[in-house]
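Can you read through this structure? Questions will come right after.
What you see is the complex with one protein chain gone and the rest in place.
Let's turn to chain A:
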Amino acid sequence: MEKEELIESGTLELFVFGLLTEEENIAVQEMAQKHPEVQAEILSIEQAVINLSYSISPKLSAENYHKIKQILLERQGGEVVQIQPKKSVSPYLGWAAAVILMFGIGIQYYKYNEVKDEAKKVVIERNKYEQMLADAQKQNTQTEEALAIVRDKADQTITLEGQQVAPDAKAKIYLNKADNETYVDIAGLPTPPEGKVYQVWALKLSPLTPTSIGVLDTDNIADTKGIYKVDSFEGAEAFGITLEPEGGSDSPTLEQLYTLGKV
């Protein structure tokens, strides 16, 4: 159909009124796409009937608009309405991401604390082992020192036997004549009771003259392996060890004589 023929046929009016079949509608739209005159005629017809219906319309209440909006808003939950963009998952996705993030941070924080605790434990453990190593080294040194005294320096050993108050007690005196040093080994004595100390005496026998050569600090007995350096005493004929009050005594308390040995 020619465009002039179409325009004059009255088909475009029926097209605007919505009275054509679907095929006819499609044919008209195709013609309108191709020919601006056809399109212009359609617009003009449409405008005329819009104006006509507009002009005969009674007054429309203002509430009507709001009522429709209300209905649309109420319906929005369902299949309707493009008044706002269709519901998408993205806002929920955002919330979900936030929740997961918070959860993740929580877990990370928990794990961080766990690791921190673990690290703390490791540090404590390490300190403990370092301490143990230091102790062992110290002990080793002490043992070596003690051994050196006994093995290398001492050229005379005097064994002090247990006396009446402590028959099982045992002590030794090591004399190093070259360096004029005297050591006492009290590893065989019981731990002194609270407030008491061992005091070592060098004795001259006739007449019996005790001379204090050392008050032993047994608090650190482990450090010394029981070996203490004491004062040297030229011409000692015997050595004895008594239990004395803290700080030592001027003369030995013979009732508390633990060990005694002659040179």
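In this text, a residue touches a chain if its C-beta (ideal position, glycine included) is under 8 Å from a C-beta of that chain, and two chains touch if they have at least 3 such contacts; residues count from 1.
As a working rule, contacts and distances are computed from a predicted model.
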{"item": "Options \"RNA polymerase sigma factor\", \"Heptaprenyl diphosphate synthase\", \"Acyl carrier protein\" or \"ABC transporter permease\": UniProt name of the undisplayed chain", "value": "\"RNA polymerase sigma factor\""}
{"item": "Of A:Lys34, A:Arg75 or A:Lys177, the residue in touch with the unshown chain", "value": "A:Arg75"}
{"item": "Of A:Pro58, A:Pro193, A:Pro207 or A:Gly247, the residue in touch with the unshown chain", "value": "A:Pro58"}
{"item": "Missing-chain contacts mapped onto chain A", "value": "8-11, 13-19, 22, 25-26, 29, 42, 44-46, 48-61, 64-65, 67-69, 71-72, 75, 79-86"}
